[in-house]
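A single protein chain has been omitted; all remaining protein chains appear in their positions.
Then we have subunit A:
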Amino acid sequence: MAFSFTRMMSSRNTATLLASLGAGTMATCYLMTDSNILSAEERRKLYPPSADFPDLRRHNNCMAHALTPAIYGKLRDQVTPNNWTLDQCIQTGVDNPGHPFIKTVGMVAGDEESYKVFADLFDPVIKDRHNGYDPKTMKHPTDLDASKITNGVFDEKYVLSSRVRTGRSIRGLSLPPCCSRSERREVERVTVQALAGLKGDLAGHYYSLGDMTEKEQQQLIDDHFLFDKPVSPLLTCAFMARDWPDGRGLWHNNEKTFLIWVNEEDHTRVISMEKGGNMKRVFERFCRGLQQVEKLIQERGWEFMWNEHLGYILTCPSNLGTGLRAGVHVRLAKLSKDPRFGKILDNMRLQKRGTGGVDTATTGDTFDISNNDRLGKSEVELVQLLVDGVNYLIDCEKRLERGQDIKIPAPIAQFRK
């Protein structure tokens, strides 16, 4: 059975067609000769970058603010060694004009090399998101020595739980937006094999998402241990939900205080958490676990993606550097109703989220309070910032309870002047 795509166009018809479509923006031209259907290369030439430039007029994310026709024109036809393109990086930002609670980044990396190949766009986005941090000139510090933390145990009348998370990517395998099924399964294999070597209070088990029942899954989500089923459009538009639940799972130690998510938004997300206010112990376990996992994968010839300018490389530019979010669930009944609440958080470099995670609104008086920053400050610095900040918030809450007034603290220095 043969299809015949024989449609000869006379030069007069071509001219009419082109004229009717208007010159200037694009040559939307249907050029087919007897045996020649448009190849991908020819198609790209017919549509110059100006024809493909996205409409970002209604958009409010870092990518939309940084992307210009000039940058797009320069980068559209570039590819990373894994053949990842700029369009694939920015698709999530094109499809999601703005998030109601939080200014989104609007682009993702498909592999480690994305940050280099598309630096003309990633660098300004990183600068915007990370308070003026310049990847070309600045270096990022790493410090996982938990013993340096002071005042890291909170008043449990207010702090219900404490948590620290970060992400790690396995060098040599492409990231969740880009990876093929076999790469994703390889990430799972490498990670699970390494985690099987953890001992003592860190010893645990892996639970593949595909093998869990719906009930088991929902229980783990409700306990705040497991990631959601991928419904967030930020994730789905960035191709991260493909083949779900293939290659995804959760590893945790027997006490459920040290957990690893496999193949959600990053290769791995590493989480230390417990009920109550002992952030120091949470961070100590976090550092110990992370360092052991790194050692275990290195024994097998793997390593984490890292470089001295961007720190740990993760899928979303917002998580570069430490990738660290240290936070608490804290009751702030009075302070949260005070009009100065937002400014206090801002000045202390803290952010609030609902207790269901980034895509939720707050309910009642309990807030998820965590550090804003990820890049340019070390893990110890950020956790200390969080500790000092939460202690201050609790102090404000106590003052308001006693009918005393509170003060907005001076803003903490950032890179941007």
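Definition applied: contacts are C-beta pairs under 8 Å (C-beta built on N, C-alpha and C of every residue); 3 or more make two chains touch, one makes a residue touch a chain; residues count from 1.
We take it that contacts and distances are computed from a predicted model.
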item: Hidden chain of the complex, named as in its UniProt record, picked from "Large ribosomal subunit protein uL3m", "creatine kinase", "Small RNA 2'-O-methyltransferase" or "H(+)-transporting V0 sector ATPase subunit c"; value: "creatine kinase"
item: Option from A:207, A:225 or A:244 whose C-beta touches the chain left out; value: A:244
item: Contact with the hidden chain (one of A:54, A:98, A:172 or A:409); value: A:54
item: Given A:38, A:71, A:138 or A:160, the one touching the chain that is not displayed; value: A:38
item: Contacting the left-out chain in the complete assembly, out of A:62, A:75, A:94 or A:273; value: A:94
item: Positions on subunit A contacted by the hidden chain, ascending; value: 1, 3-5, 7, 9, 13-14, 16-17, 20-22, 26, 28, 30, 32, 37-40, 43, 47-48, 51-55, 58, 79, 82-85, 87-88, 91, 94-95, 178, 180-183, 185, 210, 236-237, 239, 241-244, 246
